[in-house]
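Removed: one protein chain of the complex. Kept in place: all other protein chains.
Chains here go by letter, A and B, matching the order in which they are written, and residues are numbered from 1 within each.
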Amino acid sequence: MNYSLDEICERIGVQFEGNGTALIRGVNTLDSARDDEVTFAEASRYYEKASQGEAAAIVVAEDFPDMPGRNLLRVTNPRFAFMQIMEMFVAPPKVTGVHPDASIADGAILAESVSVGASAVIADQAHIGAQTVIEAGAYIGADVTVGEGCHIGANAVLMHGVRLGDRVVIHAGATIGGEGFGYVWLNDHHHKVPQLGSVQIDDDVEIGCNSCVDRATMGLTRIRRGTKIDNQVHIAHNNDIGEDVIIAGQFGSSGSVTIGNQAIFGGKACIADHLSVGEKAQVGGASVIIKDVEAGAVVFGMPAQPKRQTFQEMAALKRLPELIKTVKAQEQELQQLQKLVAELCGKDGTPGTV
Amino acid sequence: MNYSLDEICERIGVQFEGNGTALIRGVNTLDSARDDEVTFAEASRYYEKASQGEAAAIVVAEDFPDMPGRNLLRVTNPRFAFMQIMEMFVAPPKVTGVHPDASIADGAILAESVSVGASAVIADQAHIGAQTVIEAGAYIGADVTVGEGCHIGANAVLMHGVRLGDRVVIHAGATIGGEGFGYVWLNDHHHKVPQLGSVQIDDDVEIGCNSCVDRATMGLTRIRRGTKIDNQVHIAHNNDIGEDVIIAGQFGSSGSVTIGNQAIFGGKACIADHLSVGEKAQVGGASVIIKDVEAGAVVFGMPAQPKRQTFQEMAALKRLPELIKTVKAQEQELQQLQKLVAELCGKDGTPGTV
Partner (left out) sequence: MNYSLDEICERIGVQFEGNGTALIRGVNTLDSARDDEVTFAEASRYYEKASQGEAAAIVVAEDFPDMPGRNLLRVTNPRFAFMQIMEMFVAPPKVTGVHPDASIADGAILAESVSVGASAVIADQAHIGAQTVIEAGAYIGADVTVGEGCHIGANAVLMHGVRLGDRVVIHAGATIGGEGFGYVWLNDHHHKVPQLGSVQIDDDVEIGCNSCVDRATMGLTRIRRGTKIDNQVHIAHNNDIGEDVIIAGQFGSSGSVTIGNQAIFGGKACIADHLSVGEKAQVGGASVIIKDVEAGAVVFGMPAQPKRQTFQEMAALKRLPELIKTVKAQEQELQQLQKLVAELCGKDGTPGTV
């Protein structure tokens, strides 16, 4: 996938003055870009580094200083313009059709232009929407519905009855539709609570490598439109995750959690069962949520509480060992004072008689 | 799978007075149950919500108020009765035999009524017990023993020599028998300690999606009868996990850990190497265990300590920033008092001379 510099400039709306026929083979970082790659310098403080590189062209802001002999592509928003160039180099998923080594049940229903990799398995009554790509070794269980334009990664697993909207991406090794974790103690053993519900994942959701989403005990575990989930995340049974939520790696939820639209979770955060996190709340990495988080709140810590409070407490805690010494010293000073004052007060112990 | 309302009532020992021929197609939550589903209301406070729903019948306690025009199924323990109804709707694993796209080594030994999904692989000298279901893409390594009535999820991996009892469930994507993590520094590199042991998982154990159980360096990593493990849990080499233990998602153990029977671990807890947790201990979610936990103890926190103590410390910590101010103010008041008292004590500094 190559483009002329002219084509790239046209894409980001830059009027290029120099020779635009040079062939551009990709994009790269300011450090590593070669002379057939485009890079970007986000701010003037990168001028030095930019001038030392070899990049064929550098996307910069309007006010970036001139750099004689180098191709600067001046735009209003360099980061966004550069992302547009990056998108020119994204290889579309190859629509290769159904590999002869895939195993498709007779009762599975595949729309047009579906690709299925080798060793992938599609079970009975699964419905696969048009343009969807199922990579090698993935398993699509019975009665699963996958929408159009989805991408199911290698060795990912969609268990029976799971439903996916359109343009859903399930990355490699993720398992969707495992049984919720529920037992009751019955006489002398843990007795499994049947997990009869399912999972519904709406349009434009993305779920990372080796992540898990459990089916509901009854009803649905739901992940709503546009939500993006990173690797090794665990979403428990009966969660209701809102729209456009961001969940970074290794987050874990307990059963029956509700998360509002556009909430953001840092990596490794977790949340206890039956709690809710409001819309647009921001939860710092590694936070442990043990009570509801209000909409718009910015929380952090174990336990999660307003971020400012946690940092105040952390700062205070650093001073605690010293504080303990101070209080001990005060104790002695107080005792000495008490003794002095008692003597001052005279024999009958009242100050008036001194 | 459908039942008449009469069949359902019979199962839970309820004498149903009305028309019991209505067809029940499933169970659902109080909110979502439709007119061909049964639901349950655990306490009288759900009366309002129950009366607004459409459920064909509602399982309730003996003392639940009447609800004219609705089918209430009165029982002693509504939650348990409802679970019995749920179990009527659990689909048994389909015994489909060995799929033609499965790959079974000539030396593998399969008992009767074993099912093996497409793309699953069973290596040489593996023994698979009767009624066991191996889902698509699962890998059963050489010399593995799987008991009767087990369920091995899609793309799960049992490495060479691993031994499973009867009715063991290994969920999708779990890997059992990986090498323990052990190295010694040898001159100029980390040298691998051979991992020659194996894993034994006893009857009625369940291990969640994408969880890992490592083989022992020597001897066995052992998970004993009836223990239930959630998703994305990591059990390290040479662990000995007792019977009927509950381990929630994303728990992680280090090497040579011992856990007593009926201990309970909240999600994301972890434990350092060579430690032990006693019988029936309860470890709160996200706790970090850095010393042994006694039998019956209830611990929480980083580090894990008696839960009550952690909550006391958390409460105290909230007051710490204020406390620092208080102590500083006291410092000043003390100094002022010391000055006053010194003056009171007169020229020779003894109170007696005032």
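Keep this in mind: contacts are C-beta pairs under 8 Å (C-beta built on N, C-alpha and C of every residue); 3 or more make two chains touch, one makes a residue touch a chain.
Quick caveat: nothing in here was measured; it's all calculated off a predicted structure.
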{"item": "Selected residue (touches chain absent from view) among A:N231, A:T258, A:S276 or A:Q305", "value": "A:N231"}
{"item": "Contact with the hidden chain (one of A:G53, A:P78, A:G129 or A:G173)", "value": "A:G173"}
{"item": "Contacting the left-out chain in the complete assembly, out of B:M83, B:V157, B:I229 or B:I247", "value": "B:V157"}
{"item": "Residue among B:T39, B:S254 or B:Q282 that touches the chain left out of view", "value": "B:S254"}
{"item": "Sole residue of B:Q232, B:T258 or B:S276 that reaches the chain not shown, by the stated touch rule", "value": "B:Q232"}
{"item": "Touching residues on chain B - with respect to the absent chain", "value": "103, 119-121, 123, 137, 139, 141, 155, 157, 159, 173, 175, 178-179, 181, 183-184, 189-194, 196, 210, 212, 214, 218-219, 232, 234, 236, 250, 252, 254, 270, 272, 288, 290, 302-303, 309, 312-313, 315-317, 319-320, 323, 326-327, 330, 333-334, 337, 340-341, 343-344, 354"}
{"item": "Residue ranges of chain A at the interface with the undisplayed chain", "value": "26-29, 32, 79-80, 83, 86-87, 89-90, 99, 101, 117-119, 135-137, 153-155, 171-173, 204, 206, 208-210, 226, 228, 230-232, 244, 246, 248-250, 266-268, 285-286, 301-302, 314, 317-318, 320-321, 323-324, 327, 330-331, 334, 337-338, 341, 344-345, 351-352, 354"}
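Just so it is clear, only the chains that are shown with their structure count from here on.
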{"item": "Averaged-CA centre spacing for the pair chain B and chain A, given as whole angstrom", "value": "24"}
